[in-house]
Structures are given as structure tokens and as C-alpha cells.
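If you scroll down you'll find the structure; I have some questions about it.
Of the protein chains in this complex, all but one are displayed in their positions.
Labels A and B are assigned to the chains in the order they are written; within every chain, residues are numbered from 1.
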Amino acid sequence: MTVLADRRRARPRPPAAPRRRSATRTRALLREGLLFWALILPNLAAIVVFGYYPTLYNLVLSLTDWDFVQPAPVLVGLDNYVELLRPGSVLADALRNTTVFVLVTVLGTMVGGLAIGALLAQRLRLSGVVRTLAFAPHMLPGAAVGVLWLFLFDPSYGLSRWLFEMVGADSPRWTTTSDFSLWAITIAYAWQRLGFVAIIYYAAILDLPRDLYEAAALDGARGWSLFRHLTIPLLSPITFFLTVTGVIAAAQTFDIIATLTNGGPGTSSTTLPWLVYEQAFVSFDIGTSAASATVMFVLLLVVTLVQTRVAHRQVHYS
Amino acid sequence: MHDRTLTRRHLLAMLGAGAGAAALASCSLPTAGAGSDAGGAGSSALRPDMKQAALGEIPSQYRGRTNILFWAPWTGHLFDVIAEAFTMFNDSQTDIYAAIESVGGYADLHTQFTAALQAKAVPDMVCFPELQWLQFYFAGALAPLDPYFTDEWNLDIYLQSYVGEGRAGDETYVVPFARSTPIFYYNKTAFTELGLPVDTTYTWSQLRELGPEIASLTSSGQPVRTFAYSAADGWYASSWLWAFGGAWTDGFDVMPDEGPVRDLMGFARDWVHVDGHAYQAQAPHTDFQTGLVTAVHGSTASMRGLTEAVDFDLGAAFMPGEVDQPPLVPTGGSGFSLVRTDSKERQDATAELMKFLGTPQMSGWYHVRSGYVPVVEAARDEPEVRELHATDPNFTVAIEQLANAQTVAPALWFQAGVQALEKSFASLTGDGVEVQPTIDALRVELEDVLEDNRDDLEALGVS
Partner (left out) sequence: MTLLPTRPVATPERTASTQSAESAGSAQSAQSAESTQSARSAQSQPSPRERGSRGRRRPRSLTIGLYAMLGLVFAVFAVPLYWLFSSALKPENEIYTFPLTWVPSSLEWGNFVEAWTSAPFGAFLRNSVITTVVGTALEIGVAVLSAYAVAFVRFRGKMLVFAVMVGSLMLPGHITLLVNYITVSSLGWLNTYQGLILPGIGSAFAMFLLYQQMRQVPGELVDAASIDGAGHLRRMVSVVGPICSPMILTATLIVGIGKWNDFVWPLIVTSTADMRTLPIGLMFLRSQEGYDSWGPVMAGTVIVAAPMLVVFFLAQRRIVGGIVSGALKG
């Protein structure tokens, strides 16, 4: 089961065009070339103009000090980075929060999703309904999820109070206390993503080759050992896919934070994307925001590359 | 900020450094020395590169007029009121159509307007709180209003307490409109029920002592709390500290006397985390309305909204004192400023709008429907206003408190300073952090704000 698009294998080898020096042939090739560019240019242009160019110019901006109001940015070299990379800076806070947020949501949804996916793959009635409900949150706009959970987390009138009073405690003040705000966005986001992961695992489990299982069962393997030594390795391509996309998606979550906590109180629920936005569009510290964005970019890149490397070793292909 | 651009230096030089001392008691900004043909207006009041921002749909009955745009920093009820005032203006004449957009709150307006300056698509009129218009004045974004003053419409008709805050150099950049002072709102019904004093002034310690008694009432299954803080109490914090006998800054000195600050912070923290009778609410006014808490503070601008929303007797008092009684309170709210754009015609039209809203009738009308102080002196004699004051004295509290109102400390003239203060108190009341580290961190942040804006402040006479 190939999950990774192995670029090397994907490159098709076009049949070698016989190099005849006829004018028509050259003209035909030229036409193909022009057609290629004509077809690809819109997409390519958009990607370059709104993707690559901003990334590069952002790098330049990160070396300046600007507040949007003054006519032009002022070059200050690496000052912004020095400020940001000090221990105890807002970036340090945001990094810490983002790491916790990503780890908890990715691990939580993977483990939970696998369990739920496996559960759904059992022959149980009405699991179809559950499957639909599980996937639905993923479809909702993040803003809707954020506002909904804001209500559910209300310590006086929300579901949170009901749940906590059932065990005889007071509901924590989710969005107004530093201790809990990060957990608030984590829970809301995990809820949104959990069903998505579960359904993917569910489909993947259904796809597992039965003959392997039968063979293993004949050899006397049972229950947990089957799961551990057969299911999990077989699912590793999916796991890899979900982990990589999960990390990238979690690290870029923004709308839930904007509607639920606004990054606060203080910086307790500020993650990297929120920091980048706030520094640019609330504090108008353009240089610092650009620097934060660059740091975020580099980190994500490194993390993804590391994951890919790990995957090459761990992921099993059929 | 490090380097200033040439234009800015130019502006500041024209303001004249070394101006007179800040006359805080009369809440007026120091006027520059002689020789300044004043900052922004030395150059013309027009900026050809500033176009008008998007207007939205124009109702058919108003088509074909000069269109002007106002970005309102209000939402909900307050926005509805000002929108109605605009409709009255539009219906009262046929030359101008004034469009109004809600952009959220003051912080949102700051964000949007800065972005608008960058994008060169701006509204014609804006409404900044207290002294936050200064940043935009220095950026050359505002036009002076003096050329538009007439016999009927000029600075003399307004409450003088608010006038000074709108001037820089010899020129006026802001006319008062939605001005306020903070008010201590309490549940009079609950207080009376418990036999507690009403219709008086309170001290913080006194309120703290009332905690257990108030907690004997319950609401929605919880004991009722005495007071609700919020995460955005920066404005009120000025009054708190003045009540405890301290000051946030004195010139460029941050917290010259830490004693009162320690007392204040310790008090807030302990009231929440030791006594448990105060707390930090996500939405203090909601909890107040639903009866979860017996007192909150709010701007006098909430007066109308709260009066209609609560189902108990609303009490409104001066802000609580402590060492000083009654305490000084900060002036608040906002006034209108004219934006420098590419069209004199639109600027003239905007001045007309300001004139309309500055008549005693409209000022009184706005006061009755919102709770903001009637900024035009003559408005208090309007029949509508007189009647309101007779039947609901709550609306007079802010006016009376004006005698104790003064401008906030310079560090708080900037969003960054306000936010630093808010964060400190949010941590104290929300998380219960230690007092001394909070003071130390706050000191650093306020000092940074003052340093960043040293040149501007010195030009204004702060020392």
C-alpha cells in the first residue's frame, strides 16, 4: 500500500523523441512548449506571486522595523531575531504553547482516532450514524467550532459546569485563566479533528488484507498481539500521512484561537500563527511579525523533514 | 521606535519643544510656545493620496449627495443609537449622506485605521478614545477643525474638562462627543434586601467586608459574588490607583511610589483568591445582569444599556475610594476627528455632520439614549434631559463626578501602555500571581512605552 508519493518513482519517462532536424518537428515541439507554458502559467504565476515571493520578501521585512504608518521600512539587521530568540520572549511562549498544542492534539487524535476507527470497523449497528456525526465537526468552519466551545466552556451556564458538578467540582474558568486557556483551544480543536482521523483509520482498517490476518490467526496469534504486530505496522503509511498533515494543520490553527481566546489571557494560549497575526495586525510591528513567521516556517520545515526521514525507516509498504 | 522620518521631526519641531507645563488639573494638553503655525496644518489639510474607503450600499433616498464615511468604534446598543443619529442627520438635509460602519471596539478601530492609512483608503471621520488620536496626529493623518468653527459651534460650547485633550499646538483636532467617566454599578435591590447602604459612595475595603453577607444570597445555584473584574480593566485601573493614593507615572517616572501599587494589587489579588468574593469574569456585565454578581464597574456609556437590561433596581455611584475619598477618576470616551483626505468637499461635509451632532438638542438626545455625558453645556437644559435627570438620577452621576476627573498618566496615552496594565491585572485577578514580580514586569513595560515615545511626549511638555 503506497501512501507516500515517491517523487522519483512518480516521474514518468517520456518516450525519447527522435531528434530529427525537420522544421515541422521543431515547430511541433515549439508549439508543445508554448502550450505547456500557456497551460501552466496561471497556476505557476499565482504560486510564485502569492507563495514564493511573499516568503522571500517576508525574509527581507524581518530585517526591518516598520509600523505601516511610516512611509518606508527601516533596516535594522538581525535585531528582531535577537529580540525574539531571547529566553522569556513572546516567541518563546508561543513556541512552548504551539509545541504542547501540537503534541497533545496530534497524539490525542491519533490514538483516539485509531481506537474509534477500530471500534467503527466492528460489526455494530448504527455505527453508520456515528460515522456521520464523527466527521461532521471537521466540516464546520473553525469560527463556528470556536464560538460553540466558548459557550460550552461557560463556567456558569455551559456544559462544562454541568460536567464538573457531576464530580462535585467547580468548572474551571477556561478562557479567563492562564492555566486553562491552552487546554480550551486544545480540546476544541481536538474535537474538530478527532472524527476526521477516526474515519480515515476506519477506512484503512477495512482495507487491510484479510489473508495476512487469517494466516496469523492460524499460527495461533490472538487479539492484542495481532493488533500490535500486524495492524499497527500495516497502518503505518496512514499513520505517517495523518501525523504529517496533523502536525502541519495543528501548527497553523488560527480560527479557533481567534474566536475562543484571542491568544489570551496574556500569552497563555498564543501559538505561532496567532503571534504572527497579532504582531502584524494588532501591534503593527511588521519586522517582528515577519521574523516570527520566518522562525515558524523554518521550524515546520525541519519538523516535516525529520518526520519524513523517520518515516522512510519506519513505514512499511506492502 | 528608533529612527523617525524627516516629516515627523519636522512636525515636532514646529510644535515647539519646551512648551508649558502640563496643566493636568484642567485636563488640557500643554499648548506649544509661540511661533508654531502648528504641526499638521502648516501643510495643507488635504492629502491627495488618501482616498475614501469603501462605503457600502447607499440607500436610494440618499443618492446623489456628497458621501462621507464614519468608522464607529461601537457595537450593539450604542451602535444602534449613533446610527439613528446619523439617520436623523441624513433626513435633516439633502446635500450630504453620512454613512456609518461599525468596526468593533476602540482597539479594532486603531487596527483598522492604521491599516487604512497603509492602504490609502480611509474614512472621513473617526472617533478615538482619550489621547490615542495623538499617534495619528503625528503621522499626519488628521486635519485641524479650527477653520470650521463658527459662532454657534466652537470649543466654548463644550464641557471644558474635555476640550483640552483634543488640542495640540494652537489647533483643535478633536471635538468631544462620547465622553464619559467610569461608574460603579451595583444591584440596589440586593443591597437593600441585605440592609446595606445605598445611594452613597463606597470604599474598596468596605466592599470587601460585605463579601460574606452578599454571599448569603444565591443565584443559579451559586453564592452571589460581590464584584467582577474583567481582563480589560486598564482604564479603571487609573481610578483604583488614585483611590489608593498612588499614580502610575509621574512625568517619565514609572510608579514613583510602589507602596500604593502593592496595596492595590495585593487587595485585588486577595479579594479574588483568598476571600473568593470577587472574581474575573469573561463578561462582567452579563453576570451582573443575570444576578451572579452584585457590582461591576462600567463606563457611564453603559447606563442606558444596563438600565434596560436589568430586572432589578440599578444603582450607580462614584468609583469607590480608599485612601482618597472621593477618588480621582480618569476621563474617558472619545471625540470626533477629521481625517486628511483628498477632498475638501468631503471635509466640509464632515464638519457639517460634527456641527449637527454638536447642537444642544443632539447632544442631549445622545446622552439620554446612551448614558454618555452631555458634552455640550447647554444640553443639560434640554427638556428631555431635565426630565431624565429628575426621574433617573443615575444619569447625573457621571456629570457630577467630572469634578474629580482628570487625564490618565502619559504612559496610558498609548495602546501598548494600556495593554500592559490590563495584562498585569488580568494575571492578578485571573491567575493569582505574586504581586512584586508583577510590579517589576509592569515597570519595565511602562518604561519601554515612555521611552519609545519620549520625543513626542517631551514635545507635549511631559518631563
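Basically, a contact is a pair of C-beta atoms (placed from the backbone, for glycine too) under 8 Å apart; a residue touches a chain by one contact, two chains touch by 3 or more.
Every value quoted in this text rests on a predicted model; they were computed, and no experiment measured them.
*Asks:* Looking at A:Leu91, A:Met110, A:Leu182 or A:Ile238, which makes contact with the chain not pictured?
*Replies:* Selected residue, touching the omitted chain: A:Ile238.
*Asks:* For the chain left out of this view, which of A:Leu78, A:Met139 or A:Val310 touches it?
*Replies:* Final answer for the missing-chain contact: A:Met139.
*Asks:* Which residues does subunit B use to touch the chain missing from this display?
*Replies:* Touching the chain left out of view, subunit B contributes residues 53-54, 56-57, 75-76, 79, 101-105, 112, 115-116, 118-121, 220-222, 282-283, 285-286, 289-290, 309.
*Asks:* Since one chain has been left out of the picture, which residues of subunit A touch it in the full complex?
*Replies:* Looking at subunit A, the ones touching the missing chain are residues 1-5, 7, 10-12, 14, 17, 29, 32-33, 35-37, 39-40, 42-55, 57-58, 61, 116, 118-137, 139-144, 147-152, 154, 156-157, 159, 161-162, 191, 194-196, 199-200, 202-211, 213-214, 217, 222-223, 226-227, 231, 237-238, 241-242, 248, 251-252, 254-255, 258-259, 272-273, 276-277, 280-281, 286, 289-290, 293-294, 296-297, 300-301, 304, 318.
The criterion applied here is as follows: only the chains that are shown with their structure count from here on.
*Asks:* Compute the distance, rounded to whole Å, between the mean C-alpha positions of subunit A and subunit B.
*Replies:* 41
*Asks:* Inside the complex, what are the residues of subunit B that reach subunit A?
*Replies:* 1-3, 5, 7-8, 107, 111, 114-115, 117-118, 135-136, 139, 141, 220, 222, 231, 279-282, 287, 290, 292, 416, 423, 426-427, 430-431
*Asks:* List the residues on subunit A that touch subunit B in their complex, please.
*Replies:* Against subunit B, the touching part of subunit A is residues 65, 67-72, 74, 76, 154, 156-157, 173, 175-179, 264-266, 281-284.
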